[in-house]
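Every protein chain of the complex appears in place save one, which is left out.
Showing chain A:
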Amino acid sequence: MRREMREHVPSVLVATLSAAFGVSLLEITAVLGQIIAADDVTGRSKTVGILLGIVAFVFIVISIYVGAIVTANTFATIIAGRTRTIALLRLIGSSAASQRRGVAHEGLTVGILGAVLGVVSGTAVTVVVVTIATATRFVPSLPYTFVEPVVLLPAVAVVLTTWLASWVGSRRVLLVSPIQATGGAVEKSRDEVSGRRGRNVTAVVLFSVGAGLLGLGVLVGLVNPGGVLIGLVGGILSFTGLVLGAHLVMPPALRLTGRMFGSSATARLAAENAVRYPERSSRTTIGLVIGVTLITMFAVAVASYQQMILAAQRSQPEAYQGVDQTLAITVGVFSVLMGFSALIAAIGMVNNLSLSVLQRTRELGLLRALGFTARQVRRMILAESAQLTVAAVLVGLVLGVFYGWAGAQSLLGSIHGSPGLIVPAVPLLLIGIVVAGAAVLTLVASIAPSRRATRVAPVAALAVD
């Protein structure tokens, strides 16, 4: 039982971060609302407050969505590691359904724990921020109320999504057959995975329909800003298709990046590890793909948006006065908010990689027995981590550039003085930050697993557990 809860520590962290983010964002929005209401000039207008609320809502939904996907994948990885135990219990008569309920129960516990910790830490952050802001006279000191009932919404959402994620992630419990208690249980290989017709067809259909709608949105956007709504639907559909079909998309990307690391035994084994179990590597990377896609999409959308507004401003200067500064501030705030979802995605990836290394103890022991030096093991894990990160970042960048461009294009294609169709604007600063972030993430993600892996004694391979 203790080991089981230890496996969930990172999921609790993800749930805590999502909840804290939601709670704190709502509280700060409420504080801003109180400041605006107290101001004579803006106080009468309700619009600003409502806009703030909508923006907060969007970012909270995104962070909870990313958190849920990360958690579902973490649970799937944990279940994969428990296959032997589950099979053994099935062998002595436990039903798959009751096993799965047990896992969902763990998910509920994780969600509740994370939500409670999130409300507490999120509120603490708000109090600190507001106290500092009033102390430095950055904002007026008013009798602010922090904890309003509405802050419980993200907390409840986190509990429910974590619970749901554990349920979805534990789907593979149903696939465990009692016979697996006897043999070495292996994850599905590429052929078997590709064979799952229903899911693949759904993924492809969703993606194609979504991409079609996106294209339509861009075209409609040339004459009417309503095109962005068509594009939004297209974006959600196609992206869901991609997430569902990750086991088809990620392996080619991984194989491509795998070639970058040369052909030494360590590099080749790392590449094999990343590619042979598409399910495992897709799980490990998809959270990060989503994170990078979101950041890139947003940055490209803003840059393209800026480019279009500036073009429009040049042709009709009087209509677009003072727009630059507003843009800059919005970009700054939104980037920070987006970065938070990326952080959650990164935690998910680090955690998934550690888990999958932990589950390979015997394999690592065998490699050590056969003559892998500790250094080679470390290098192998670093290469594996780098390969996963690079593949995820590349896919995320490509998707993000496309979605960001489609968004800006469909929203602004028809404004006064618009240049029509534009080439996506890709901010170089963003690329730099993402690449640096990926490098750091690769290192961080490989620290814990490689430390653990080099501690594996060669005799561990021989221990019959």
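Things worth noting here:
In this text, contacts are C-beta pairs under 8 Å (C-beta built on N, C-alpha and C of every residue); 3 or more make two chains touch, one makes a residue touch a chain; residues count from 1.
FYI, contacts and distances are computed from a predicted model.
Taken from the listed names "ABC transporter ATP-binding protein", "Aldehyde dehydrogenase iron-sulfur subunit", "Acetyl-coenzyme A carboxylase carboxyl transferase subunit beta" or "Polyamine aminopropyltransferase", the protein name that UniProt assigns to the chain not shown is "ABC transporter ATP-binding protein". From the options A:L269, A:L288, A:V390 or A:V434, the residue with contact to the chain not on display is A:L269.
Only one of A:R100, A:R283 or A:R368 touches the chain withheld from this view, namely A:R368.
By the touch criterion stated above, the residues of chain A touching the omitted chain are 183-184, 186, 189, 264-265, 268-269, 272-273, 276-277, 362-363, 366-376, 457-459, 461-462, 464.
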